[in-house]
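Would you mind keeping the following structure in view while I ask a few things?
As you look at this complex, bear in mind that one protein chain is not there, while each of the others sits in place.
Each chain gets a letter, A, B and C, in the order it is written, and its residues are counted from 1.
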Amino acid sequence: MDLSLSTRSEGDRTVVEVGGEIDVYTAPRLREQLVDLVADGKYHLVVDMERVDFLDSTGLGVLVGGLKRVRAHDGSLRLVCTQERILKIFRITGLTKVFPIHSSVAEAVSATE
Amino acid sequence: MDLSLSTRSEGDRTVVEVGGEIDVYTAPRLREQLVDLVADGKYHLVVDMERVDFLDSTGLGVLVGGLKRVRAHDGSLRLVCTQERILKIFRITGLTKVFPIHSSVAEAVSATE
Amino acid sequence: MATVELRFSALPAHVRTARLVAAAVARRSGVDEAVLDEVRLAVGEACSRAVHLHRAHCPDRLVMVTLVDDNNAFEVSVTDEAPRSDEQTPSFAEIAELADSGDSGPAAGAADPDAAYLEDMVPPGVGLAVIQGLVDDVGITPSPAGGVVVRMTWPT
Partner (left out) sequence: MATVELRFSALPAHVRTARLVAAAVARRSGVDEAVLDEVRLAVGEACSRAVHLHRAHCPDRLVMVTLVDDNNAFEVSVTDEAPRSDEQTPSFAEIAELADSGDSGPAAGAADPDAAYLEDMVPPGVGLAVIQGLVDDVGITPSPAGGVVVRMTWPT
């Protein structure tokens, strides 16, 4: 399954809906999307991972890179994920402490620092 | 996709519904099914291939073997298949001349010599 | 030029793996979706043939499949190491006659004693006949290690 990406605005947040596999093959496209959004002045991102089937450490690297970019503009990057198999890799790498992880887009969009 | 097999009687015919892949790995199970039916006195078989995803020459061999077995008892083996990609292999090998191929189980069940 | 090589012991289950790999690499190489079924079937036939010959003659040797994505073509080579025999590609009429014959056609070298279903096996040449009926660009050449290389090419 290939990567699918779509973005929309919700108030001052930008929601990036990701589907399919984020791996060494597709991660460059996710990275490009995040870089473009920041270049476009979108500093408050919500990455919806509910339709992600697979995530590896290359994908984690791109998410960490996105977080660094928005932080440089005092922005935020929140994740939406309730899938146990995806959460597991955040847990193994300790990145649950780095990313705010929400159980719905509504919750992530309304969250404040 | 693995092989699925189910059999039922329709009048004096026995319908064998096959699903999945008939290949070098699964063909032995189809063979066993056909051998068992003939051993059980079922000599008029209809093999419904509408749910078959894949068929190779090993599978053809088993069908040809089944035909030989029922013929030894003056029986019949009819196929139901409308899928172009499955029909193609019968056509390539000239076996469309050997097997009566029907477009529905109803048609196959009511067919006579 | 992307290359994938797959080697597997002579077991029917691995033929499925080979089909799976061939279809995935073909798709990624840009082979037309409509042709992927043909790739799956042709590669499966070549591998089934090799597995049968290895089981009969050299069960400990691995069958090899090479997939090369060249500029305008996707090329699959299936190499067996069984001693070359006078395997004949039967004519289509001969295949059809199998159903009438008392046996399963010309013997396929030494029989594999474990595989009862070989009784129903079409002769190994049928696999090659299917490949040749299906694929436009096929070459069959002796392989250095004994056996043959079945080489199939599709445009990308």
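We take it that contacts are C-beta pairs under 8 Å (C-beta built on N, C-alpha and C of every residue); 3 or more make two chains touch, one makes a residue touch a chain.
Note that the structure is a prediction, hence the values are computed from the model and not measured.
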Partners of the unshown chain among those that are drawn: A, C
Residue numbers in subunit A that touch the chain omitted from display: 21, 23-25, 27-28, 31, 54, 56-58, 60-62, 64-68, 71, 85, 88-89, 92-95, 97-98
Contact set of subunit C toward the excluded chain (per top definition): 1-9, 11, 13-14, 16-17, 20-21, 24-25, 28, 62
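In this section, only the chains that are shown with their structure count from here on.
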Mean-CA-position distance for subunit C and subunit B (Å): 23
Inter-centroid spacing, subunit B versus subunit A (mean Cα positions, whole Å): 51
Distance between the centres, which are taken as Cα means, of subunit C and subunit A, whole angstrom: 45
Residues within subunit A bordering two or more other chains: none
